[in-house]
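Before I ask anything, here is the structure I am working with.
In this view, the complex is presented without one of its protein chains, the others remaining in place.
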Amino acid sequence: MSTTTPTKVTKPSKPLRADTQRAEAENRLGRRLVAPAVVIMLLVTAWPMLRALYLSLFRYRLTTPDDRSFVFLGNYGTILSDPLFWRDTWNTVLIMVITVGVELVVGFAFAMVMHKIIFARGVMRTSILIPYGIITVVSAFAWQFTFSINNGYINTWFDWLPFIDPDTNWFGDHWHAMFAIMVSEIWKTTPFMSLLLLAGLSQIPEDMIEAAKVDGATWWQRLFKVILPNMRAAIMVAVLFRALDAFRIFDNIFVMTRGAQNTESSSFLTYRQVIEQMQLGMGSALSVLLFLTVLLLAYLIVRAFKVDLSAARGEG
Amino acid sequence: MATSKRGNVLGTWFGFALIMIWCLLPVVWIISLSFKSPAETTAGSPQFFPKAWTTQNYKDIVDNPDFTRALLNSFGIALSATLFSVVLATLAAYAIARLDFRGKRAVLSLALAIAMFPVVSLVGPLFDMWRTLHLFNTWPGLIIPYMSFTLPLAIWTLSAFFREIPWEMEQAAQVDGATSWQAFRKVIVPLAAPGVFTAAILTFFFAWNEFVLAISLTSTTASRTVPAQMSYFVGADPFNPPYSQLATASVVVTVPVVIIVLLFQRKIVAGLTAGAVKG
Partner (left out) sequence: MPDSPPGPARLVRTGPVRVTAAAAVLALLAALLTACGDDSGQVTLVWYTNPDPGGQAEVAKRCSTDKVKIETEVLPQDTGQQRIQLARRLAAHDSGIDLMSLDPPFTAEFANAGFLAKIPDSLQSTLTEQSFKGAVDAATWDGEMVVLPFWSNTQVLWYRKDAARAAGLDMSRPVTWDQIIDAADELNEKQDADKTYVGVQANKYEGYVVWINALIEGAGGSIVENAEKGTDAKIDIDSDPGREAAAVIQKLADSSAAEPDLSVSNEGTVLPYLYPTSGGKVIRNAGGFLVNWTFVYTNEQALTEKSVAEGGITKKDFANLGWTRYPQTVADQDSRPPYGGIGIGVSQYSAHPEEAMDAAACVVDPENQGLNAELTGNMPASSAGYAYPALRKIYPADLLQLFQDSVDAAAPRSSTPYWSDISGAIQSTWHSPFAVNQDTPEESGTFIVDVLKGRTLQ
């Protein structure tokens, strides 16, 4: 995937004689081939998003349809001045920053081990893919039971820690519950992170590191001066995808706390307004805001790493 | 030098052990929990392994029509979404890798934007649309959005694979007297198949895992998939979640994942990292 340059198809459509007809035919064919995929992608995203934009201008609830009224930007005003919205946004950002940070460090350590290891590679690859492939809801249940006050082993195993005793109720207050949610999230997604980082790591020529070693660079110097800078694209892709994924966190919260103890995320708030409260108007406004936030976030991350995304994706 | 090398080996072993514990401990825990009797978990059973091993949970779960139905839904929906998504993505990826056409960048940007899309944002309007189109609580009601959200991943993975196919071999085969269909079937298909297969696995994982749409766009066992069904699991005791039964259900839905991983681990890793590391 990485050494694509030699085999990359030279563009067949730019022959010396300007055969515009042929180019036009190819153009048409290309468009026809991508059309079905594009239609399906737009059908389920662009159209509903426009509809959300429209609905967000109303006070509209499914169970009291007679009360529907046009409020223009009123819903947005309500949301943006609402402490609940900001609390949930803060929760989401916190979860995103902490989980991605931890995943990056642990994932990198895993990648280093996998890079160095010369035995049991298949076993390790299989093991690391299991958390990746496991259903998030299953992971959430597994960790909910792990932390459960009656059925979990955490309180028994870690009884000796000063802040854990047999009666520690992990879902009884905000920070404990947030911790449990983040553990499940980190457990499931670190493998993905480590695989991406491993791919980046194997890109670095061994002799580059050897040369640094010969020059007397310490392990830390080699890490920060040679290894990490050469993995920038891989790190960026990993961070971008994981961050946006973490920002949309929903499954773990739904299963573990249902949003109790103020552990709600932005996605959960939106879901609750739309599906549980059937507030289509307010919920749509939240949907639009969530979408804009994700766009902004993606933009910020790409800017922060100063990498052309399509280039990183292998697209010239 | 020798000691530092031994230290390295020890460190690697240590890291290996750590990774194995990290990845497998929760899995072993869920398996162990699935062999505890419901009475044991209701009364509270904080020890890791069961006091008395029982296979009753597995018998119960197989006899639970809601669960088996959800399993059928999950397979049906995930496989259909995978099939349709991969076929459409193959066409698109072929065009992107091989043809020059206007709007190529737009297609890629669209795919990228959709890969980042907050699924929850769509739940409201989709629910509203699906209930007017009578797609609410049906298989297509889930298959269609699953296709949209897996297409980006499939298109990227496939175009990365397709770009590496030495297409000129096809021409060579034709020169050697093969018809273009033969050349396609004998030369290109075997080269492209692994990529298509990898994209299919990743797509299947997504559809198998999806939860937000599964709980929002379904309301009965007619179309509820396993993750959604599990979150509404009701045991014999209506007030306590049936821990051991949930653990059993978890083990059962994880089995296909483990099988796929065991068989195709190399392909999955290749697919996950395809195109992600250039630069």
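Order as written gives the chain letters A and B; numbering starts at 1 within each chain.
The definition used in the following text is that contacts are C-beta pairs under 8 Å (C-beta built on N, C-alpha and C of every residue); 3 or more make two chains touch, one makes a residue touch a chain.
Owing to the predicted nature of the structure, the values given are computational and were not obtained by experimental measurement.
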Touching the missing chain are A, B
Full-complex touch with the removed chain, picking from B:48, B:139 or B:197, is B:139
Touching the unshown chain, chain A contributes residues 9-10, 12, 15, 19, 22, 25-26, 29, 32-33, 36, 59, 62-65, 67, 78-79, 82, 84-85, 149-150, 167, 169, 171-173, 258-261, 269, 273, 275-278, 282
Note that chain B touches the chain not displayed via residues 37, 39-40, 42-44, 51, 66, 80, 83-84, 87-88, 90-91, 94, 98-99, 127, 131, 134, 136-140, 143, 167-168, 170-171, 174, 180-181, 183-184, 188, 219-222, 232, 234, 236-240
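Here, only the chains that are shown with their structure count from here on.
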For the pair chain A and chain B, the C-alpha centroid-to-centroid distance in angstrom is 15
So, in the complex, the side of chain A touching chain B is made of residues 1-2, 4, 7-9, 11-14, 23, 26-31, 33-34, 36-38, 40-45, 47-49, 51-52, 55, 109-110, 112-114, 116-117, 120, 122-139, 141-143, 145-146, 148, 150-153, 155-156, 166, 187, 190-192, 195-196, 198-200, 203, 232-234, 237-238, 241, 244, 247-248, 250-251, 254-255, 267-268, 270-271, 274-275, 280, 283-284, 287-288, 290-291, 294-295, 298, 307, 309-315
In the complex, the residues of chain B that touch chain A are 8, 12, 15-16, 18-20, 22-24, 26-27, 29-30, 33, 41, 44-48, 88-89, 91-92, 94-105, 107-129, 144-145, 147-149, 151-152, 155-156, 159-161, 163-167, 205, 208-209, 211-212, 215-216, 226-227, 230-231, 243, 246-247, 250, 253-254, 257-258, 260-262, 265-266, 268-270, 272-279
